[in-house]
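Every protein chain of the complex appears in place save one, which is left out.
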Amino acid sequence: MTLLDVQDLSVAFVRRGEAAVRAVDGVSFTVDAGQVVGLVGESGCGKSVTSLAIMGLLPRRGVELGGKAVFDGTDLFGLAPRDMRDVRGKDVAMIFQDPLSSLNPVIPIGLQVTEVLKRHRGMKGDAAGREAADLLDRVGIPDPKRRLKEYPHQLSGGMRQRALIAMAVACRPRLLIADEPTTALDVTIQAQILELLKDLVHEFGTALIMITHDLGVVAGMCDTVNVLYSGRIIETAARRPLFAAPLHPYTHGLLGSIPRLDALESEPLTPIRGSVRDALPWASGCAFQPRCDRPVEACVGAPPELDATFTGHEYRCVNPVRHSND
Amino acid sequence: MPETLLSVRGLKVHFPIRRGVIFDRTVGHVYAVDGVDLDVPRGGTYGLVGESGCGKSTLGRALLRLNPVTDGQVVFDGVDVAALKGETLRKARRRMQMIFQDPMSSLDPRQNVESILTEGLVAHGIGDSAAERRNRVVETLDAVGLPRWAMSRYPHEFSGGQRQRIGIARALVLGPDLIVADEPVSALDVSIQAQVINLLADLQRELGLTYLVIAHDLAVVRHISDTVGVMYLGGLVEEASSRALYAEPLHPYTRALMSAVPVPDPEVEDRRERILLRGDLPSPANPPTGCRFRTRCPWVQATRCDTERPALTEIKPGHKVACHWTKEIASGEITVNR
Partner (left out) sequence: MSKKTDKIDALAALSAQRSETGETLWKAAFKRLRGNPMAITGAIIIAIFLVVAVIGPFLVPYSPTATTWLGEVSESQALFPGPRAENWLGIDHQGRDEFSRMIVGAQQSLLVGVVATLFGLVFGALLGGIAGASAGLGGRIGVWIDSIIMRLMDMMLSIPGLLLAISIAAMIGQSVATVMIAVGTVQIPIFARLLRGSMIAQAQADYVLASTSLGIRKPRIVLSHIVPNSLAPVIVQVTLLLGIAIIEAAGLSYLGLGNADTTFPEWGVMLTDAQRYLSSAPRFAVFPAVAIIITALGFTLLGEALREALDPKLRR
């Protein structure tokens, strides 16, 4: 069952006296109930803006929003701000990269968690307090009763992210959006948080959109992966075919750029040349063309269409990478 | 066996914690680096890994005397740099350079590239004329893959990867022997990381540089290093050739660390058994007694761990571990206690 259907989402930032910056340029993807979907890309690819748009967290001024985000039958972009606030936190919740700035520094953790419970689940004083302690316990915060009284700065980075996750799952949302949830954390803590997210998704049947630049995180978590480049999805596949046989030269290049811990001999890296700054506008061809190592004439002129193999592996490239065992 | 270029013995960096405004008093110490020995052969690459707060950056900066050294020796090419002062220290800096993590904040935004690269040359009296120095700058820019006209540009006009190349050029232009690279790629996009990693390797091959690379990313460190040292709370817990360390990690912390690193391969990820560590890093101002890892160690024992600090000892040729129970854990005599 499709829970979230994002159709042709586009976001442009407009500043007085400057050309509009198109951060997201026609992104479409779906999330099924209970599914983990990855949005992967490097800085500036539009992955975070996509999530903010879905959550209705983009500023109204200076932003041009296009397309639809249909959540369980309702277009979120058509909702009044008031109704959107009800959806947010209750049905859809979000976890951010930096847990310290996402928590209010002058309010104890406990109060911040109970506030969510009171607002969205209509719980009262003691009951909310008990539920909050249960939640902290569930996300692996030791001694939850004491922690409830503490302020964000008294917790470590990992504990803060756990507290934020507790707040996000407090109302058993049907969709959780995690924007780089482990990027600010050390790898041993990252492992803990990723395990926790996996458990929660499994236990509550929550769908998860995992936004990250780390292909390693995606490989271990996501059912479906969308790779973004310069505001468009350039490849979509289930994670196994994606990693085994990436079709878009960008995905292929990214995988070739990462040193692997499990390789027996350290193999030379094959970087992608240039930088994201070299992107072409999509209107005049493939944005990745200037950095691509498989360019053909058809790359420039018209934007490449999204193509699909018979297994449903989608790619936006006129000269996809060929794999010998196809 | 190549000669040792850098030899560190018993290095300690303790930061006093002070209270008070004018009449401040010391109320404790942060034991950022607490007794580290390591050797780097000329032309080699030593990788230092560890999580935030383990003291790896402090160690790197102390080697270059950018942090005060509390105790110990830093012998660079036969001279104890830790004991140098004033003008002798300043002159010695030419041969030991640093590459920083954040290429934006490590470049003065008001200096153009030529000025950034020339400043060090002038400070050390390298090159007799402006033209000669300019030549050297152009050559260095060429070596790091930047065009000649980058000279008149300012840092904010470059992309992250290009800025890191400027930072590398600034270190190279003085003709150093040793380069300490502190998280040289972690601020960069994945596709750019590989460019910079390859550039560092190319430069090492061409110029015979010696590297000390500090990073939290084990895969990156393993890729570029010959020898890897794993740091935890101010001390080395394991040191081995990069091959041996990844083939056979012996210290419990190294094992946990390696099992936590995500690999971009679903097949590997699905088979992986994670060794999850309990809790967080203890404060370096108040480290645990005995073995510093014992509070989070899945193999912790009732005896010795809490009373005796294990020394870094050679278990196999070139493979050193600081754990009382290395053999027992390796043979399976001691298992994870949960």
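Here the chain labels run A and B in written order, and each chain numbers its own residues starting at 1.
Going forward, a residue touches a chain if its C-beta (ideal position, glycine included) is under 8 Å from a C-beta of that chain, and two chains touch if they have at least 3 such contacts.
From a predicted model like this one, the values you see are computed outputs, not experimental measurements.
Peer 1: Looking at the full complex, which residue from B:Ala83, B:Ala123 or B:Val336 touches the chain that isn't shown here?
Peer 2: B:Ala123
Peer 1: Of B:Thr26, B:Ser105, B:Asn135 or B:Thr335, which sits in contact with the chain we cannot see?
Peer 2: B:Ser105
Peer 1: Among the options B:Gln195, B:Thr210 or B:Thr295, which residue touches the chain absent from this view?
Peer 2: Here the residue in touch with the unshown chain is B:Gln195.
Peer 1: For chain B, which positions touch the chain that isn't shown here?
Peer 2: Touch with the absent chain occurs at residues 21-22, 61, 64, 66, 90-91, 93-94, 96-98, 100-102, 105-113, 119-120, 123-124, 142, 145-147, 149-150, 152-154, 156-157, 159, 162, 165, 167, 170, 174, 195, 198-199, 202.
Quick note on the criterion: only the chains that are shown with their structure count from here on.
Peer 1: Would you mind pulling out the distance in Å between where the CA atoms of chain A average out and where those of chain B do?
Peer 2: Whole-Å distance between the two chain centres: 31.
Peer 1: Quick check: in the complex, which residue numbers of chain B touch chain A?
Peer 2: 51-52, 159-162, 189-195, 197-198, 216, 218-220, 222-223, 242, 246, 256-270, 272, 274, 276-277, 279-281
Peer 1: Report the residues of chain A in contact with chain B in the complex, numbered from low to high.
Peer 2: The contact residues of chain A facing chain B are 42-43, 142, 156, 158-159, 186-192, 194-195, 213-220, 239-240, 243-244, 253-262, 266, 268-273, 275-277, 291.
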